[in-house]
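Here the complex is missing a single protein chain, while all its other protein chains stay put.
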Amino acid sequence: METFLYKLFYDTGALIDGWHAAANAAGAARGWPPLVVDILFQLGWAVAAALFLALNALFIIWFERKVAAKMQLRRGPNRVGPFGLLQTLADTGKLLIKEDIIPTAADRPVFRAAPFVVLAATVLLFVVLPFGKGLIPADLNIGVVYFLAISGISVIGILSGGWASNNKYSLMGGMRSAAQIVSYEVPGVLVVLSVAMLAGSLKMGDIVRAQPSYGYALLQPVGFILFLIASNAEINRGPFDLPEADSELVSGFVTEYSAMRFAFFFLAEYTNLFLAGAFATTLFLGGWRGPLLPPVVWFLLKSYIVVFVLIWIRWTFPRLRVDHLMEFSWKVLLPLALLNLLVTAVLVKVL
Amino acid sequence: MRDTADILAAIRSRFPRVENRPVDPAPSLVVEPEKLREHLLFLRDQLSFHHLVFLTALDRPAESELELVYRLFSYESRLSVMVRFRVPRDAGRVPTVSDLFRTAEWHERETAELFGLEFTGHPDPRRLLLPDDLEGYPLRKDFTHPNMPRLPEVTST
Amino acid sequence: MSDPTTPTGGRASPATAQASAGTSDEFLLNVGPQHPATHGVLRVVVTMDGEVVKDLQPHLGYVHRGLEKLFENRTYEQIIPFTDRTDYLSAIANNWAYVMAVEKLLGMEVPKKVEYIRVLMAELNRINSHLLWLAAYGLDMGAFTPFLYAFRDREEINTMIEEASGGRLTTNYFRIGGFIHDLPPAFFPRLKKFLGRFGRAVDELDTLLVENAIFVARTRGVGIISRERAISYGMSGPCLRASDAPLDLRREAPYSIYGSLEFEIPAGRNGDTWDRSWVRIEEMRQSLRILRQAMDGFPEGEHRVRAPRNIEPPAGEVYSAVEGPRGEVGFYVVSDGTRKPYRVKMRKPSFSNFSALPEIMRGLKIADLVAVMGSLDLVVPEIDR
Partner (left out) sequence: MQAPLAPRGIALVLSGLASLGKGLWITFSAMFRKSITVSYPEKRVVLPLRFRGRLVMPIDPDKGDNRCTACMRCVKVCPNHSIDIDKASGPDGKPLSKPASYRYNLGTCIFCNLCVETCPFFAIVMSDEHELATADPSRLVIDLAAEKYRLQGKKGSWWQKKFRGTGEEA
């Protein structure tokens, strides 16, 4: 039953390795250095990731608006395309042709660079995502550490965006966001550490393989909830959307941005939402493992369930005040994360 | 908690001119502007008229005077009382009561800018509602403004 | 100590110049006049020290239309539509206060049925106004969903009011001496259905927002004003009752048939933002009780007394007040025997409730400004008139 289709869905990794070996052989025959083929393959991965990112962003924005609408007894987008599916496409098109204003007193180079820094930090994270068995662009042995490090870069973009707009509201929005991400990164890292300890490795692929098929969530319920809260805060969403708290700071650090630059921030925010879901799936819900369905489908399904929960939380709760936000992280999440780490360590030692 | 008769008696004994305006049941106490603060303090502390409902002025161009009207209400005895007095129409000066009743601060600022009065001792005598560059006092009967539409004269048909 | 560049363009308006004498690390934040949390056109210049509010200077007058001047040039009947434009959320309460004042001037007794219709309309309008307060307050606090649920219920009330008066917000339904049209036949079946369903809807909204842990954390113990200070600031309505003062005009100075109706006056304990919210939720439940009693005891009879076509009350003056959703709504009408009033002074609750904001806000955080302002349930046209 090693038909092509089966391999395509169920063992994509082996298929790609096959192509890679064939390409190497062809390259060597033509006297190319092996590096050329590797670069070509990496380019392939990059294009695939970019394509996935674009499609996913369009879908997830529509998904959030539809789910939010359903929870609020209304319809949500239904004008553009069937069930409003093309609505996000229309919005992106609109943003493309709108005038891109840069405030005169703005710090121009930083103002222009900020959105790209945030977007770059988001796109780089796709490198280590285990979409399926073997379907990992680069299964770095420090995958988890890489993920946490790169996701920290986006705060630089937000801060510089807030500063460059030379507007009091944006400055406060940027500062708040930086403080928030830093203080929620700490409990997040500790929880990820306890999962890595359970799995015994930092490689994303290994973590997924080491998990029982139902995932670590049942072994680490507290860890799972902590991780959801921490990642929710890190992407400035839900009860933690202080930086763009409309009623206090108009719209935080994105106040002065318009058209395409604003679209980049917006795109980054929703891709981060998916990444939070994907990372939670990898660490706690058993990644692409699951009966019957092909691994990629499992991975996406589980990610979108986590995304649904994050959307659900956002449209139910009011916003936290900035000092509660800090207190909650340092005085509640951190102790719980440490406790969780301790318990896991003891369990791992004992079992 | 003093009963109504007791309070009315206390009022009549203290205030010489207690009148009644048609239809409004609350007694009107006519006082001199100089002794306003003293009277209001008495009403508030002795007779528990804690709630200053409102304070405004009436333009009396015929007598070229402005009539100031203060209305107080007591939550304990559920009685209302009006304190009123007259000041000259031009450069009228009235002692402020904003320290006795905090709500008076804004009421006085509004009455001052709409009627052309001065509340002596007011902590923050800036304009409250009107733009800085408007001359004249709108609620005076003789005030007109270019873009104030004239309605067709209402003759009783 | 450099004078911080005033955000209001070249001309430093007196308020900001005066308030800028602070130390160097302070900075001025302009909240409004186009700010989502100000429920209308109102500007507040906040002197801040980091995130903490040091002083607060409100700027009013953006919506001042000089209504009291207009009234002096219009007949008693022409004034009615203006009264519901001073506070578009409680048009009925304003209509009632004004119409009752003129009826007192005329010494006119209205039939029992008119009193019952007025109570029905006023209580529906109170629920309507509290629902909009809850919707807007949820938005300010970052919870978007209560807005939609509250407006679903508001829609039902608006339809009932619209069927009776023709208008949804600015109803202009009351007339001197009663009503032009009686209640439509579809009114009571609709009201019965609404009363059956709305109890659960209030509980749902209460659980979703006011009882929610994050909301409680942001409002309990925030923006406290004591009973004495509240009375001194002339506050009234839910803002006053939250400071442990069960004072409601429907009990203190009962008008119309409120004397014969049973309902309780909810009062808070320590006058903080949460108590103000709790009082409004509880008031909606009490209004349901009143509506039920008014519906059951609805009498037969005329819906209007034949008022003379040209209303010319005898010279005199009167002050009549009604308990509106935001507090005491009063009209002081001075008549001089002609067809136009000599002077009409409107006593509006938001005017006094808002004047207490600087004292409440001193020392709180900027995020609390939104919470406190929302809890005062301000309607700006009522402040500026």
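By written order: A, B and C. Residues from 1 in each chain.
Definition applied: contacts are C-beta pairs under 8 Å (C-beta built on N, C-alpha and C of every residue); 3 or more make two chains touch, one makes a residue touch a chain.
These numbers were taken from a predicted model, which means no experiment stands behind them.
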Kindly state which of the options A:Val36, A:Leu73 or A:Leu218 is in contact with the chain not pictured. A:Leu73
Touching the hidden chain, out of C:Glu51, C:Glu77, C:Glu312 or C:Asp336, is C:Glu77
Touching residue (missing chain; options A:Phe9, A:Trp32, A:Trp312 or A:Trp330): A:Trp312
Absent-chain interface as seen on subunit A, which is shown: 67, 69-75, 78, 312-313, 315-317
What does the interface between subunit C and the hidden chain look like in terms of residue numbers? 74-75, 77-82, 85, 145, 149, 152, 155, 159, 162-167, 170, 172, 180-182, 184-185, 204, 207-208, 211-214, 216-217, 220, 242, 244, 246, 264-269, 274-275, 278-279, 282
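Going forward, only the chains that are shown with their structure count from here on.
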Can you compute the centre-to-centre distance for subunit A and subunit C, using the mean CA position of each chain? Integer Å is fine. 46
Here the gap between subunit A and subunit B, centre to centre from mean Cα coordinates and rounded to Å, is 65
Between subunit B and subunit C, tell me the centre distance in angstrom, where each centre is the average of that chain's C-alpha atoms. 23
Residues touching two or more other chains, restricted to subunit B: which are they? none
Touching residues (chain side subunit A, partner subunit C) in the complex: 68, 71-74, 168, 239, 241, 245-248, 250, 315-324
Could you pull out which subunit B residues touch subunit C in their complex? 21-24, 26, 50-54, 56, 58-59, 69, 71, 73, 75, 78, 80, 101-103, 105-106, 114, 126-132, 138-139, 141, 143, 148, 151, 154, 156-157
What residues of subunit C sit close enough to touch subunit B in their complex? 13-15, 60-61, 64, 66, 68-69, 72-75, 104-105, 107, 228-229, 231-234, 245, 247, 252-253, 310, 312, 314-319, 321, 328, 330, 332, 334, 339-340, 342-343, 345, 347, 351-352, 355-356, 359, 384-385
